[in-house]
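Read the structure below first, then the notes.
In this view, the complex is presented without one of its protein chains, the others remaining in place.
Up next, chain A:
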Amino acid sequence: MNPEVALPILIPLFSGALSLLFWRLRSMQRLVAVAGTAALLITSLWLLASVSRDGIQVMHMGNWPAPFGISLVADLLGAIMVVLTGIIGFAVALFSLATVGRGHEAFGYFPLMHLLLAGVAGAFLTGDIFNLYVWFEVMLVASFALLILGSEKAQMEGAIKYVALNLLSSVIFLSAVGLLYGLVGTLNMADIAQRLGQLEEGGLVDVLAMMFMVAFGIKAAAFPLFFWLPASYHTPPVAVSALFAGLLTKVGVYALYRVFTLIFNQSPDYTHEILLWGAGLTMLTGVLGAAAQFEFRRILSFHIVSQIGYMILGLALFTPLALVGGVFYIMHHIIVKTNLFLVSGFVHRLKGSYQLKKLGGLYKSHPWLAVLFLIPAFSLAGLPPLSGFFAKFVVIRAGLEAEAYGVTFVALLVGLLTLYSMVKIWAEAFWKAAPEDAEPAPEAPSQREQWLLYLPIVGLALCTLAIGLYGAPIYALAEASAAQLMDPGRYIEAVLGTEVTP
């Protein structure tokens, strides 16, 4: 009996239901938000501890044995992702106490936030491909509602692109699941993997692999179907963007990792080659898009796209070292990117704008905030000794070892251009003097609000520093999870409980 496998899904679901029950009591909702996400963080750490101690954890829901029922499976990658979900959920819950307005709370911000976290955790933990689709939908419903909270015109415009493309991806995903079921007659991922290995129709399997790649590629905002992301992420309240930026696209990346290591690992020459091109182009277009932007959150949104490229690069190279780099990159990226969005929210709270042209002089007035911006920003660009340096280093080294020189060069170039974007934000928002025609600053945040704003930013910055400075245990974790990914037999064995004949 290992309740920790299911608790990361049940806790946010329960907190969401509870805060819906308290929809009249604002203070109670806020309390549930903090307590629920804290509980999520604690159980996710518990899960990670038991997975790294006892190996892959499996729970067959309702006691229906695999492959007939739905199994929840936590391998190291899944557990790491859930821990990151817990960290981001907790940080954003604290941050939203100070930034999400009364109106948004009245329309159900907190229940939706919990629902989103449940969807994300469910997607990371499920071992059933149709169940994965369901969690994607849970996430999509919650994120759509969060995206249009407030119903401003810009939000609607972004939301239409967001929903249209994500629904398209869901349809592709669903039809691919249907075809796959027709081919092998099972939905349990471990069982699928086992049966696909015995199948001889390689061509059809490759077609299915491509369908999954397109579906998850849209979710992950990979080239060429990424444009829903920069069109929508800068429109909702900042706590929502931070949550999306940290978690949503990474669920797509996680799904790619899961499917292309466990199920579709037959013809890596073909599928992973396409992934490699996708990764390179994703990095390049994302970073070039960011260079042309002058809005704080839009720059960051384009950088999500370019960073997704690095993670997919790790998967596409498909060597043990590359997977280590990819997993490490995901860990580093989720924390850093959320933190940058939180900083942008703080800046907006102080100055009332996201437009770089209207900002300025923040270094003078808030030197600590400037330092707290520099840590994640330089980490994103990959400067030593921060977490991003090691993440990029491992991926690039793997690229050189795999002799993929072209894409490695692109990765290095993108790092440089990322630095350019970050320095641009630094120079415009923090360094230059405040412009003459600046909008009158809104009322300064109270002491208590300042605490709530600083606390998550400082916490995440410390995480970044810890990954950078004490990287060895985290690197070991990434290495162990990559070893599990490279050996799908262990996953299959854990779920089905049988010896696997390769």
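Criterion: a contact is a pair of C-beta atoms (placed from the backbone, for glycine too) under 8 Å apart; a residue touches a chain by one contact, two chains touch by 3 or more; residues count from 1.
Assume contacts and distances are computed from a predicted model.
Hidden chain, UniProt protein name from the list "Na(+)/H(+) antiporter subunit B", "Beta sliding clamp", "Acetyl-coenzyme A carboxylase carboxyl transferase subunit alpha" or "Fumarate hydratase": "Na(+)/H(+) antiporter subunit B".
In the complete complex, the hidden chain is touched by one of A:G16, A:G217, A:G289 or A:P488, namely A:G16. Of the options A:N63, A:S151 or A:Q198, the residue whose C-beta touches the omitted chain is A:N63. Touching the omitted chain from chain A are residues 1, 3, 6, 10, 13-14, 16-18, 20-23, 59-63.
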